[in-house]
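Contents: one structure, followed by commentary.
With one protein chain removed, the remaining protein chains of the complex are shown where they sit.
As written, the chain order gives the labels A and B, with residue 1 at the start of each chain.
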Amino acid sequence: MQPAMDFLIKEEKVFSGGLSCRGCGWSLLVRHLSSILGENTVYVVPASCFSIIAGPYPLNELRGSVVHTIFAAAPATATGIRHALDRQGKKDANVVILAGDGGTFDIGFQSMSGAASRGENLIYIVNNNGAYMNTGIQTSTATPYGAVTTTNPQSNYKKTWPKDLMGIVGAHNIPYAATASLAFMQDYRRKIQRAKEMEGFRLLMIDGPCPPGHKVDPSQSIAVSRLAVETKMFPLFEIERQQYTVNYIPEKFVPVEECMRPQGRFRHLFKPENKQILQDVQKHTDKYWERLLAMEKLTHELNIFED
Amino acid sequence: MLEIRGHARGGQGMVTAFEILAKIFSKLGDYHVQSFPAFGVERTGAPIQAFLRVAKGEIYNRSNVYNPHLIVVFDESLLEQVPVFDGLRESGSVLLNTERSLENFKDKAESVFTVPATKISLEKGLGSKSLPIVNAAMIGAIIKLIDADIDIAKAVVAANVPVKPEANAEASEIAYNSIIGLGESELKLHEFLNTTKIEENPVDEDFLKSVGEPEIDKFSEPYWSQPMSLNKTGNWRVLTPEYTTKLAPCSSNCPAGTDVREFIKLSGEGKFEDAVEIIYKHNPFPAVCGRVCPHFCEQACNRNELDDGVNIGAVERFLGDRFRNTLPEKTPIRYEEKIGVIGGGPAGLTAALQLRRRGYDVTVFEAAPQAGGMMRTGIPKFRLPDVVLDEEIERIRREGVKIVTDKKMKISDLEDEFAAAIVAVGSHIGSKMHVENEDQIIDGIDFLYDFKLKGDKYGIEKGDEIAIIGGGNTAIDVARTALRLGAVPTIYYRRTSNEMPAIAHEVDEAIAEGVKIEFLTAPVGVTGSDKNFTVTMTKMELGEPDESGRRRPMPVQGSEYEIKANKVIAAIGQRFDEFVFDGNKVEPAQGKMNLDSKIPVFCAGDMAWGGTVTEAIGSGNKVSDEVHAYFRSLPYSHEENHPNVVMPVDINFTYYMPTPRINNIVKYDIDLYDNFDEVVEGLKEEEIVKETSRCMHCGECFSCGNCYNYCPDAAIHIDDGGRLRIDYDYCKGCGICVQECPCSAMTFNLKEVVYE
Partner (left out) sequence: MNNIKEITKEVKETADRFPRHEERILKGNYAASEAAKLCRVGFIPAYPITPQTTIVEDLSDKVGKGELDAEYVNMDSEHSVFAAAMGAALTGERVFTATAGQGLFYAHEVLHAIAHYRLPMVVCNVGRPSIPWNIWSDQTDSLAQRDTGWVQFYGESSQEVLDSVIQAYIIAERLELPVFVVLDAFYQSHTSENVWVPEQSLVDEFLPPKDRRNYEIDVEHPKAVGGLVQPEHYGKFNFKYWEALQKVEDLTNEIGKEFGEHFGREYQAVEAVNIGPETKTVLVTISSITTTARGVIRNHSDVGLLKLRLFHPFPKKSVLKAVESLSDDVAFVAVERNFMGDKSGAIKQELERAFYGERTNPIYDVYTGHGGKDVPPRTIEKIIYRIKNNPKEFTWIDIE
């Protein structure tokens, strides 16, 4: 059998043996990220599952430099590293923040915003798995409406919508912000490549599969991620200097239930009495999608965003 | 004080189990309890420990349990991976969750008990196959070992599990009653539980006396760089993915037994000679079958779920045409048994060839002036040009099969010269309709034979109205032949187009050429003669399904009507010629026959089963195997086993883009009068390569790399042979590779992997 030559990863830049759960999005997204960024990269990791996965003493999962830092200020740490490297003439080295949704939407929000506003030359990766998974599934402001977490148990499921991080990040007028899905690997890899080629603050938000947190069978990680995109619950788009581009328009309508049903965290929503909630989620999803398309149209028709 | 240490995987519920046990002990008596876990930072799957102390008085120890009285192993696979038996007290016991016999563990401890907790839990629906939650069952077993009250335990279990309280309590009770290895030891555990004697700490003297400089290795700085791969995560795995080649439906559905997937793949790689060899292994007639087979392979093609099945027939035809006049190698005769084959059709010729290849001296006797059977006599030239058939038969001859034509033989004719007879005379006698005046009706089979071999038109002239009764390929071929004689043929079929046994594309072609078909109508009687017939027809309707699975046609009362025709041709079925059995009444069936004959007689082909060229070829292959097995005293079974055939549900269609099928060009727009040129064109080489790229490779890895690309643990690599391989040192068994494998070339099973 001929080995196909188009495998996505030509040279592995992670070591096997990482401490991720089965079917974890973190490991997979970092595996692809590192394969594109190469070893000349400093990864700055605030508290998150990845701070465990990346390797306890004395191990390092990455073929690259890894700096573990405090939860609230990874972009600040990265700022220090970036400026020091620049000063040392190592402008070609990548400095990359690997943060979770808690570390980005919540505790690290200010630091992220600060770095984005300053236009720091950093790549910020958000693995958005919709809760504080490292501490065992607690609600973050990225947690989807209707999801059950240990701080929103059972009927006390989360009853607020996650914040529009991409909108906020985009409003910082940074050169590049994009969402990506591991089920759309070529698109994700293209976005990493694109981010790598740019300068300034660049942010990628990846829909992070988390089998224990989402209560999904590990083998379904990619399948459910794909459904998130197909149902438009996690649209794929880019924002360049506030100009929106939608990267994938699902061919056919797939109801949000399709994506939610395999996820145990939404199980209660399928009780007859919770039908309205599913409808609300559908409505909100559709509305956000329409808004996204409208943003794309608006920002492309108005030339003010072009350089 | 009783000290228990548990070993499990994160996510199996052991920590909860130990907490529940603590609660149970507090209910069982005036016990002080202490239960706590010790785990790393990993989550599901990683080995963890839990501790339980129970005492009559205060517990004066808050450290881990190093020297337990009882070691409880929740996951059997941990035995090979973690030193679970370390520190067990001299008189201590071990409880294992396993279905294996006690013998396997005798050397581990003085007293070992087993309980099939995984089985019990799965039966009770607790957890999943990849991670059964065995805590309730293990609690039940532990309760038995300390000789405590199971009813109290059940109540506490039910009150403390997050879901399924009853199932959990039942699992506890079943486990309580399922322990193997019971003896004296449970009493000892009970003693430890209730003793208030102050125990000595088992301490190593050397440890107490050792004093030294702090042990600071070179890594005692907050930075480090050893590779993560020092940490082997393979021991987290419960379910194991494996590359497994499964049967593709095209291959499993080919009556001839052709490895369709393989020849399609080789064709796609441009290796046409290798590809045709794959076909020749089972089928000496690819050029014929590429034209006339209904392509069971294409019908079963999983791609039909996405767009259209791969045009396998066109590939087969291409290969057959390219190689049909090549020179095959001849096998030397190895065996003394001479085989006689009666019938030179696809079954007889195939059987003869296969036996000849094995080293038997084989002679085929054909009644007609030319070999080929129905391929020769029943299939018109515009579907199968003579040269195609001639050349493929010539290849068989060149491989050493002797073919004697114009020789209508009986079994008894072979008895002296041959060690065995294979009867494959086909079905060349047309069935009767059992209507009045039937002798005025032309038999379709005869018509095709006589026209093709002798040019006998049965008086059909330009403009004649021809009524053809039937719905099979014969009816279609008759109609299309009549059309080419300038007649106006109409087919009358008693069911609907859905039930028509004729090959669908042949029907389409016939209609396109101008053949009319009327459905749900059947003849009741025929009057007239020569070229002036009146056929009384009755309308039909479909009733309940008959034994063939098709809905039975029922006459509609009072719906009779008449049609006029210059000729009436019946093509309603065929049967075999009994001449071969010396006129004896025989019910032919595949394989060795129960006949009162001097030599063993084997039956194959249309007369045994099937009705298509390819089925006849398959039948010939089978009978050759049986004959060989008979003479060589090898085992042979008629049973067929097709496990693990890849079905549409196994395919991950996400990874296949809808791509239009490249169809053969069919020439409709020409004047058909007296034109017996081939109607269907073959595909060109570049089209063949393109069309084979539509193959989804069901059940066989085609190195798409999905498993590699999606493995979160970088546990898949390409070995020196260029094959994808799983590194089981690191594979945690998430199953993403299996799920994302487009073509179901992987399996995911509950088993340990044998290292290569």
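Annotations
The working rule: a contact is a pair of C-beta atoms (placed from the backbone, for glycine too) under 8 Å apart; a residue touches a chain by one contact, two chains touch by 3 or more.
None of these values were measured; they are calculated from a predicted model.
Only one residue from A:S16, A:S35 or A:T79 touches the chain missing from this view: A:T79.
In the complete complex, the residue from A:I9, A:L29 or A:V44 that touches the missing chain is A:V44. Not every partner is drawn; the one left out touches subunit B at residues 40-41, 214-217, 220-225.
By the touch criterion stated above, the residues of subunit A touching the omitted chain are 39-42, 44, 51-52, 54-57, 59-60, 62-70, 72-88, 90, 93, 110-111, 113-114, 117-118.
One rule holds in what follows: only the chains that are shown with their structure count from here on.
Here the spacing of subunit A and subunit B, counted between their Cα centres, is 40 Å. Within the complex formed with subunit B, the residues of subunit A that make contact are 1-4, 6-9, 12, 14-28, 31, 52, 54-62, 182, 185, 211-212, 217-223, 226.
Residue ranges on subunit B touching subunit A, taken from their complex, read 11, 40-46, 128, 130, 219, 224-233, 236, 269, 654, 701-705, 708-715, 718, 722-724, 727, 729-730, 732-736, 738-740, 748.
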